[in-house]
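Here the complex is missing a single protein chain, while all its other protein chains stay put.
First chain written, first letter: the chains are A, B and C, and each begins at residue 1.
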Amino acid sequence: MCRWMAYSGEAVPLELFLFKAKHNLIDQSMSSRSAETPTNGDGFGVGWYGSREIPGLFRSIRPAWNDFNLRDLAAQLDTRLFLAHVRATSLATVQETNCHPFRWKNWLFVHNGEIFEVERMRRDLLMAVAPEYFGNVLGTTDSELMFHLALTLGLEKDPPRALARMAGLVERVGREKGVAEALWMTLGISDGRKVWAVRYASDRQAPTLFHSRDMRDVYAVNPELEELVGPTARVVVSEPIGAYSQNWVEVPQSSLLEIDGSDLEIRPFAPE
Amino acid sequence: MCRWMAYSGEAVPLELFLFKAKHNLIDQSMSSRSAETPTNGDGFGVGWYGSREIPGLFRSIRPAWNDFNLRDLAAQLDTRLFLAHVRATSLATVQETNCHPFRWKNWLFVHNGEIFEVERMRRDLLMAVAPEYFGNVLGTTDSELMFHLALTLGLEKDPPRALARMAGLVERVGREKGVAEALWMTLGISDGRKVWAVRYASDRQAPTLFHSRDMRDVYAVNPELEELVGPTARVVVSEPIGAYSQNWVEVPQSSLLEIDGSDLEIRPFAPE
Amino acid sequence: MCRWMAYSGEAVPLELFLFKAKHNLIDQSMSSRSAETPTNGDGFGVGWYGSREIPGLFRSIRPAWNDFNLRDLAAQLDTRLFLAHVRATSLATVQETNCHPFRWKNWLFVHNGEIFEVERMRRDLLMAVAPEYFGNVLGTTDSELMFHLALTLGLEKDPPRALARMAGLVERVGREKGVAEALWMTLGISDGRKVWAVRYASDRQAPTLFHSRDMRDVYAVNPELEELVGPTARVVVSEPIGAYSQNWVEVPQSSLLEIDGSDLEIRPFAPE
Partner (left out) sequence: MCRWMAYSGEAVPLELFLFKAKHNLIDQSMSSRSAETPTNGDGFGVGWYGSREIPGLFRSIRPAWNDFNLRDLAAQLDTRLFLAHVRATSLATVQETNCHPFRWKNWLFVHNGEIFEVERMRRDLLMAVAPEYFGNVLGTTDSELMFHLALTLGLEKDPPRALARMAGLVERVGREKGVAEALWMTLGISDGRKVWAVRYASDRQAPTLFHSRDMRDVYAVNPELEELVGPTARVVVSEPIGAYSQNWVEVPQSSLLEIDGSDLEIRPFAPE
């Protein structure tokens, strides 16, 4: 229902993964391999970490493929860590505050998926957001809500635990409202140092999620990438970017992935 | 902090009051007489009643003065009742869902003013919105919140009472949060048949509000208006439109105005 | 490279063909059957004739499928004649002035197709626009240029002839610049009374174009349409709308179609 990617590693030009690679994220905004949403033209956003304390955020309701400002920005910026997202929605409001990533201080959050029948739950879930984070809810997406629930449940202290607790809360409220299997998601989160990703669905059929292999393995097959992407690079994507499918490993269902430098660890994920 | 107007009467071209009159509403978006907000360029909206059950709604984040679609729409549409609003905000999100009017079925609502320190109260106020209306809250303004509180408190059955109860609720929650005089507002509301307006502030210094005289009195002074505006016309404005100030009567502080056809009644307004 | 439609007949709600019909124009903006451009999300426009001398025009760079203002406008307006267009472009500027229809007084013009290698010709073609129409060129599309060339060559007096002369001019300038087969188009034009459409390409492989059958034949097969669409209705489309393909007749290559009330005439079209 959207496409996203996260990058961590040596500084790269933002445009490398957004515009230059084969079947890059912007290509995916026009024409992805997602059965549900081949087109993701309901806005986009990119959050990037540089030399400031907080990441920059550029969000727009324009389809990513026709926004000249995005092309220019991507051409100008080098960044060591970024999250980017192209959105597809059905008749939900398209406005900048409904585009991902969402941001809280140094944290960024993107989501692909949905909370089924969220309208039954939204009021209860919104009320579960702690007052200190409440004023940061600027839009009306279930995605933004999930982010603020995770913050409420301790994201800034223990991200994996907070995400598990958030998933548990959503599923619990869902069941109370008669929705047996409410959650269907992949998530991308960063605090500017690490990147976390989650692939989970209540029905165990979450949307696709892939991570890149260690760059040394990638260079062995594709040496031309050595001058483009540094050795500590790690990338997480909804669907593979680039010309070489063997560079991507599928993230298993019900998993959490943690990237710290070039180290990548996958652990089981279950709602708490 | 915004400028708005309401019209009820024989069908007129929308552009008459929006673009053609001297110091019309769109002029006021660029340059009003408001001390706080001479410029109201943070979006606009118009809701108009025609032959359908529900009114049409056109909202945009563009400054009203440079939106060609608005000019064209106003040139094409005749309407017997409309509410129009140009917005000024300080650093609150500018998005279409934060533009007025807000709509619920056949109801339209515009607001000029604010709830002081609303961020302290927003969570509590949002939770006071009944579940049946909650899904209609698409933005993040205090204005939209006030509308949905009024709906919750019976707007569809007894508008004057619901508005008084809404004002009472906001002031009460305000006091609980340490804000002594929370409310500062003019409101414009319609169900497609009648128009209500309120001028009220906790500190008794609400923004300006005017209503037009009976058209027969207006024709007596300005006969050229007879071919432009029908005899049952009633107009409510934040600040006078047109070349003749004597055609406008100031609405007193702490008042509610009810327009039914050409009948206009003013009653005291107090929070309940 | 875009999708468009034209309607002429008894007044219908604009939303009937834009939003309500199966595989309507807005569906086609997300997902058309065009091989070149399955998605037409680079803006849209609708021009509609009502009670005014000139038609209304609403153009937006938003993808048609996510613009709430369009939905609302279409729900509110009845119109006896309109042209609507959803645009697909590759990296040309997306701005309102590049959206169709284009308008000159009571004339509207939409186009699907392109002038090949137009950048070689644009300067010459622009200079062929007569001074009286030159100030009406607000954007940078070849489509708008073609409209103003047709105006220059007598569109207001003899539309079929002017369109043939325009096609001839474009092909001639094309050949001068080394482009053997420059033109590839369907056109939709109206003056508020009649509708003209053209299907022509220099290589005789113009994009698809269909017209509706006489409504009496349509009612015979689909009697439920009798209460939705009046007996004099005529519709021209890039690709069929609705559930019944037998209601549509393909317009032959190199043809001009003229609609006057319910009368529909097809004549050969050749550049002059």
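FYI, contacts are C-beta pairs under 8 Å (C-beta built on N, C-alpha and C of every residue); 3 or more make two chains touch, one makes a residue touch a chain.
Keep in mind it's a predicted model, so treat the numbers as computed, not measured.
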| item | value |
| --- | --- |
| Chains shown that the absent chain touches, full complex | A, B, C |
| Which residue of B:A75, B:V94, B:A128 or B:L225 touches the chain not shown here | B:V94 |
| Option touching the unshown chain, where B:P13, B:G41, B:G174 or B:P207 are the choices | B:G41 |
| Residue of B:G9, B:G45, B:P63 or B:G192 in touch with the missing chain, whole complex considered | B:P63 |
| Interface with the undisplayed chain - residues on chain B | 30-31, 38-39, 41-42, 61-63, 66, 68, 89, 91, 93-94 |
| Chain C residues touching the omitted chain (full complex) | 93, 95-97, 119, 122-123, 126-127, 131, 134-135, 137-140 |
| On chain A, residues whose C-beta touches the chain left out of the figure | 48, 50-52, 56-60, 68-69, 72-73, 75-76, 78, 96 |
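Just so it is clear, only the chains that are shown with their structure count from here on.
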| item | value |
| --- | --- |
| Numbering shared by both copies at the chain C-chain A contact, with half separating same from different | same |
| Intercentroid distance (Cα basis), chain C paired with chain A, Å | 40 |
| Residue list for chain B, restricted to those that touch at least two other chains | 96 |
